[in-house]
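Heads up, one of the protein chains got dropped from this complex, but the rest are sitting where they should.
Take a look at chain A:
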Amino acid sequence: MTEQQIPAPLAEIIDDFQAMEEPDRLQLLLEFSRSLPELPEHLADHPELFEQVVECQSPLFLTLELGDAPEQPVEIFFSAPPEAPTTRGFAAVLHEGLNGLPADEILAVPDDMPDQLGLTRAITPLRMRGMAAMLARIKRQITDARSAA
């Protein structure tokens, strides 16, 4: 079992959310939703390469690419429609906080990390579960990719 730890870029985002009042936190999540990167060309037309996160309220698809050992940096790709800003916001937080980090660092992120954003009251616990599910699936895909290698 890896020791649980939140990587610095993600910890910084959590601090930003925590420093705000609730309405501003929602505004920040909205800004994140706008910053979710477009899919690169080699993935854009290949829905079959993505896994749907069925726990999310709106369609969200994710896939990842594992880099070379020993660090095995992880590239994460999300796809979600513009009419799902909350889901896009969650995805963008995880993207900015985790993308490109070594696999072990991502696996060490605690599963209840989404609760630390301080959005649970406004967003509802139910919807926060969608974000927890994204994180869980990222971790599982990393583990699967490693065992397949």
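Everything below uses one rule, namely that contacts are C-beta pairs under 8 Å (C-beta built on N, C-alpha and C of every residue); 3 or more make two chains touch, one makes a residue touch a chain; residues count from 1.
One rule holds in what follows: contacts and distances are computed from a predicted model.
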Among "Light-harvesting protein", "Na(+)-translocating NADH-quinone reductase subunit E", "Sulfurtransferase" or "Spermidine/putrescine import ATP-binding protein PotA", the UniProt name of the subunit that does not appear here: "Sulfurtransferase"
Options A:L62, A:I123 or A:I138, residue touching the unrepresented chain: A:I123
Residues in chain A touching the chain absent from view: 26-27, 29-30, 33, 52, 54-59, 82-87, 89, 121-124, 126-127, 129-130, 133
